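One protein chain omitted, others in place.
Going by the order they are written in, the chains are A and B; count residues from 1 in each one.
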Amino acid sequence: MATTTVTRPNTRGRGTERRRKPPALVEIYRSAVGKKYVMAITGIMLMGFVFAHMVGNLKMFLGPAQFDHYGHFLRELLVPILPRTVTLWLMRLGLIGAFALHIHAAYALTRMNHAARKVGYKSKRDYIAANYASRTMRWSGIIVGLFIVWHLFDLSWTGTGYHFYRGAAYHNVAASLHRPPVAALYIVANLALGLHLFHGAWSLFQSLGWSNPKFNRLRRNFAAGFATIIVVGNVSFPIAVLAGVVSN
Amino acid sequence: MLHLDAKIPDGPLDQKWTSYKFERKLVNPANRRKYDIIVVGTGLAGGAAAATLAEQGYRVKAFTFHDSPRRAHSIAAQGGINAAKNYKADGDSVWRLFYDTIKGGDFRSREANVYRLAEVSVNIIDQMVAQGVPFAREYGGLLDNRSFGGAQVSRTFYARGQTGQQLLLGVYQQMARQVGLGNIELHNRTELVDVVVVDGKAAGIVVRDLVTGEVASHSAHAVIMATGGYSNVFYLSTNAMTCNITADWRAHRKGAAFANACFTQIHPTCIPQSDDFQSKLTLMSESLRNDGRLWVPVNPDDTRSPDQVPESERDYFLERRYPSFGNLAPRDIASRAVKVEVDAGKGVGPLKNGVYLDFSEAMERLGVDTIRERYGNLFEMYERITGESPYKVPMRIYPAPHYTMGGLWVDYELMTTIPGLYSAGEANFSDHGANRLGASALMQGLADGYFVLPNTVSNYLAPQLGTRPVPTDHPEFQAAEAAAKARYDGYVAIGGTKSPDRFHLELGRLMWDYCGMERSRAGLEKALAEIPALHEEFRKDLRVTGDAHSLNQTLEKAARVDDFFELAQLTCLDALTREESCGGHFRVEHQTPDGEALRDDEHFAHVAAWGWTGDPGQPERNVEPLEFENVHLAVRSYK
Partner (left out) sequence: MKTIDVTLQVWRQDGPADPGHFDTIQVPGVNTDMSFLEMLDLVNERLISDGSEAIVFDHDCREGICGTCSLMINGQAHGPLRGTATCQLHMRTYNDGDTIVIEPWRATAFPVIKDLMVDRSPFDRIVESGGFITAETGGAPDANLIPIPKPVADAAMDAAACISCGACVAACPNSAANLFTAAKVSHLNLLPQGQAERYRRVEAMVDTMEQFFGSCTNHGECQEACPKEISIDFIAIMNKDYLKAKFKNSRLLSRT
């Protein structure tokens, strides 16, 4: 205890010219604050995707022709400036990158946070502000992540045990979600997504430093509203299929 | 007899500091790193001195028994800090601040020291603002001021109700910068247990690591002690729990004279005690008296709730007795006035041990929001402690020991009677005389640390160029270390029945009863008989559980209480021999017919500096006469 000069970080060079800095983006990502920034930015990208995905899928209610046309429309984006499916692939790559960074940052921060409290509280915590959503981010994130993989196999790549026709989106949705356990899985996964969004869509404002007394009260409402819209929209699909509103 | 040379520079009062700064010896910037300076205590005075000396280039070792310098008790000051900025253009000046401080101190302080304090007060505000202290501001962006007890001008700068914390943070941050740069070696959770003197000069200190119990020595060219005051000798005070006299007392036992021990200040506005087991009293800032009015019901048997008592049956006793200063009468005067009312049976509250401090009139005049803005956090604190809201019912307050003007005797350079040993802030006796005005403690701490010591230390260091500090394996250090170890092992070995807190409580009660707000010959003699007996019992019947080789708060407390016993005797003796009433020292034998203090300038216009003789009951009284060339010794009247 006596001398506390030992654990002092190296301060030499502070204040004067430093050694050459790595590129700003790399340096930002090295820090935890920067990782949160990256999580917020990628989170916004993923939110945009989730929202567009949900809105696009609403076309399901307009019937098979409209819905399948929507699929073709996506592949033809920006044609003829770019060849067919290129735009879609660029968007996919962007999304994959966002996912990868979001997950990597989450993983790295989780490790950091575990290391920051190696010996935990022995008695029960009584949380005041930290809610179920905020404390289960990593679990809701994992559930959503695993679900996405299943979802891709189920409706995009191979199907999961029903008669899968590549490109026949409407048919595949109706066939897959017609199975109650699968529909239940979709509902559960979307509730997890909602929980994730409820905290994430609020948290990103803090991480990005978007704080202003004028709109701070609205941040929580935005997050709750966004999460609700996504959950209601997405859950409507399995329910619609089960209810026979959408069927082959 | 001690040689007490105050070393006051010649020349007119307003030139003394300037000429001193020119006359003193300097150390060349390149040579400063060849000097080691020890700073004990890291509050406003110690922290500011450590930071400034390190900035100047000296090698500084700083010691605090807290876990961080930012916890020093300076942090608890609420109300503000005075400075003769005259930003309000209401007639303030360096001269007026000087005069107010001298008069507030009841003409028992040195003119030259006080003038210097007033002179550098303006630099303090500049410095602290540059450090980023968020003082309260007007809407136009300029600094705001409030008025404070004992002054008729607005010269108090404040940062909500936590001026002390904000100033200390400024000092701490400046110090932290030097720690980060490697110019200060900071030792936290390390307590001074002895001062080492070699060849008549301060050579270093012996410290105890509170975590491991290890005792170690540190030597330096000069030692600065800024270790605070001793109000905790009364057990119940507004001081933090760990405030103690040990550092000063260890220096005293090694030859540093201790001055004016009986000048202790009782703060008028504290929350009354609620039960016998209370460990600490909480101060409510004096600034509350700006807008709060003190009163008691005229009828002592009035049991109505305060809002039911009509205006005509209330006695606003301060306004009645001191019309020109009213509720802003200085602390000593206000405290005694409160005591008079409570002693007359007019006390309010369940234990009838307080008086009302009422804001209803101010809330009506200024609006609740203004009052909330000014005192919100104090009101909240009051409510947390008492469960009553001052917005609804008047506060109840009673005086409590708060500050000690006495301390180690220092000369104009803040050097004690041990060459090379300096004392700063509340730990020394220098600037407040017999009574300190509100918002002056922060001022003095910062003045000493920032502007006085950094100028005076070089005068002592310069001739030592080329010498090394005494090595810590010197026999004096070895002996002091052995004595310290024996002392701490000794407390554990007694194996009696009573905890240090018990003894502290009993000692405090003796001090409060016989050496508190009112002192009498008979009472002091009684205390002087009982304290050594209690101390003897302490030596035989103390119980410290645990051991001396690990963290042991009971043991730390025991050592501090041990030193309080000896200080308590000195305080009583000082009070007994000062046959007058002045400032915080009120002897019942010396009062006017209407109960005001009666000073005796003919016989007691002096500093009593006590020398250690080896027997705490028989210290040697030395006198430093006070000469007043610039002010007229008036009867201090606030009527």
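Some points to look at:
In this section, a residue touches a chain if its C-beta (ideal position, glycine included) is under 8 Å from a C-beta of that chain, and two chains touch if they have at least 3 such contacts.
The structure presented is a predicted model; accordingly, all values stated were derived computationally and were not measured.
From the options B:L4, B:V39, B:I75 or B:L573, the residue with contact to the chain not on display is B:I75. Listed residues B:S93, B:Q152 or B:T282: the one in touch with the omitted chain is B:T282.
Of the candidate positions B:R160, B:H474 or B:R487, contact with the hidden chain is made by B:R160.
If you put the missing chain back, the residues of subunit A touching it would be 1, 4, 7-9, 11, 14-15, 18, 21, 24, 27-28, 31-37, 109, 112-113, 115-131, 134-135, 137, 199, 202-203, 205-211, 213, 216.
Taking the whole complex into account, subunit B touches the unshown chain at residues 48, 51-52, 55, 66-71, 73, 75-76, 85, 87, 123, 125-132, 134-143, 159-160, 162, 164-166, 169, 172-174, 176-177, 179-180, 186, 188, 211, 240-242, 274-275, 277-280, 282-283, 380-381, 384-385, 387, 450-451, 454, 497, 499, 501-502, 543, 545-546, 550-554.
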